[in-house]
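Of the protein chains in this complex, all but one are displayed in their positions.
Should a chain be cited, it is by its letter among A and B, assigned in written order, with residues numbered from 1 in that chain.
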Amino acid sequence: MSGGAGSVLGSFFQIVLVGVLGPLLVGWVNWVRGVLSNRKPPSVIQPFRDLFKLFRKETIRPSGTSALFGLAPYVVFSAMVVASLLIPVVSTVSGGRAMGDAIVLVGLFALARVFMALAAMDTGTPFGGMGGRREMMVGFLAEPATILVLFTTYLLSHSTMTGVTSEVVREGSVLPTPSLVFGALAYFLILLGENSRIPIDNPATHLELTMIHEAMLLEYSGRNLALMEWGSSIKLLLYLLLGISFFLPWGMSGSPGWQGDLLALAALGGKLVVAGAALALFETLMAKLRIFRVPEFMTLAFLLAILGFLSHFILEV
Amino acid sequence: MHKILLKIFRTGNLTEPLPVPAPPLEKPCSLARGSLSIRHVDAGSCNACELELHALNQSIYSPETLGIRFVASPRHADALLVTGPVTLAMKEALKATAGATPNPRAIIAMGDCAINGGVFRGSYAVAGGVAEVIAVDGQIPGCPPAPGQILAFLERLALPEPHP
Partner (left out) sequence: MNPTEYGPGPEPCFTPGSPTKFVVPCSRVTPDSSADYLSGVNRVLNRGGRLVSLWGSWADERAPVLFSAFSDAEGLLLFRLGISALERTFPSIAFLFPLANRLERAVRDLYGWDPEGLPDPRPWLDHGLWTRPPMVPPGVSPAERPVREDSFSEDYRFVRVEGEGVHEIPVGPVHAGIIEPGHFRFQVVGEKVLRMEERFGFTHKGVRSLFRNRPLGEAISLAGRISGDSTVAYQTAFSDAVESATGSVPPLRARWIRSILLERERIANHLGDLGALGNDAGFGFGQIQFGRLKEEFLRTNQQMFGHRYLMDAVIPGGVFRDLGPGEITVLRKECSRVKEGVLELKTIYDEHGGLQDRFSGTGWLDPMLAGRWGLGGVVGRASGQMYDLRHTHPVPPYDKVRVPVSISRRGDVAARVQVRFQEIRHSLSFLDSVLESMPDGSFFNPLEESFSGSEGIGWVEGWRGEVLCWVRLGTGLTVLDAHCHDPSWILWPALEQTIPGNLVADFPLINKSFNLSYSGHDL
């Protein structure tokens, strides 16, 4: 199915689905973290309550900021919404096939990152500048690794379209190929870095000098803050979805039709539950890296990506 | 790593049941239900109130179940929790922080010092309570107030009765 009202409707549902699953995923990760912290965890729908509240709060624009500051939340959120259409969520025959170019995806994430960093620097506060600087450092190191992982998957599927790659992996053997394993490991590290999770950044930290992601959000309030937080949760979800579609695509629907989509949705739900719990467990056991180790961490991701790339040629061709 | 997991497993759920909520506030606040972001401001306290706030965030009390969390920026906050008798040196900082908090918001004075200056009342260097500097919406008495008392008050704030 490649055109017409059906695909528009399908795209709309995909956007809504991603918009709802994003905060739900964050709620789930926090729930598991709460249980692993030996406490009664917050409700899984707590992020929704927080977002509803933020949308109803006054939006303050700090003095000294320019139009960029007010624009950035919308740019970031829109970039995430567009990106959600480029990734196969439940089926590989949706837009992910026709227009889901992985390189464009990387570009969209970069757009969001740059705007966030610029807006943070726009505030003129030292923490905004510090957060923006660190975020760009992580991004600048993560991008080559990401591109290399994408090249590896390209070699498998001979296409940069996410939908096509997903299908190829799904059709292939269940036993993982070495290049995919290395790529998956590299991708996991990249996911942690790009989404400001432990060990790169502590999403729950209260130490302003150690913050990366949070430092860029310090001056936002009300609606702007809601969009930024929502956008960040969608970004985490999209990274997971991309990883699942590349490395764990079994269960996705390969043909048009809503029955297949519903089954795939159920399978996706299961995968996200496991992935979220694994992320929470990882964060509970690890400590945060010292900031000058972050480049080492991303270099490790790059190295794994290269290994995956090379092992394709050495072992699989 | 297995030691950590084993310890987590053996420790189990530490959270105690929520205390009885504090009596309703005199002037009800129009804060949202189920989501309360708090920014703490130390206006010159002796640090005992801060220790109790740290204790409040432990697993035994677990305020996140009520949707309560402590945030880093006043712009993210719904309520300001102020401790200390408000020293003159912190007066402007407190006003600026309150000004940066978007509406709807509540200002809460925590501890005897924040309510009326406590043992420091009358000193040349203190304003003598948060109410002397900005309007206060609620008070939590104690020197320092125990986490159970703080939680009871916040419970009331996070789950307000609907008003007409």
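Quick note on the criterion: a contact is a pair of C-beta atoms (placed from the backbone, for glycine too) under 8 Å apart; a residue touches a chain by one contact, two chains touch by 3 or more.
Since the model is a prediction, treat every value here as computed from it, not as a measurement.
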Margin query: Touch partners of the unshown chain, restricted to the chains that are shown, please.
Written below: A, B
Note to self: Looking at the full complex, which residue from A:Leu54, A:Leu185, A:Ile198 or A:Leu265 touches the chain that isn't shown here?
What the structure shows: A:Ile198
Next item on the list: Name, in rising order, the residues on chain A that touch the hidden chain in the full complex.
Entry: 33, 37-39, 126, 130, 198-199, 202, 204-211, 284-293
Checklist line | Interface with the unshown chain - residue positions in chain B | finding: 3-4, 7-8, 11, 14, 40-55, 57-60, 70, 72-73, 84-85, 87-90, 93, 97, 118-120, 122-126, 143-144, 146
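Note that in this section only the chains that are shown with their structure count from here on.
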Check: Which residues, counting only chain B, touch chain A once they are in their complex?
Finding: 1, 4-5, 8, 11-15, 32-35, 37, 59-60, 62, 64-65, 67, 70, 72-73, 75-76, 78, 100, 102-104
Item checked: Residues of chain A defined as touching chain B within the complex -> 30, 34-43, 46, 49-50, 52-53, 56-60, 62, 206, 208, 211, 214, 217-222, 225, 284-285
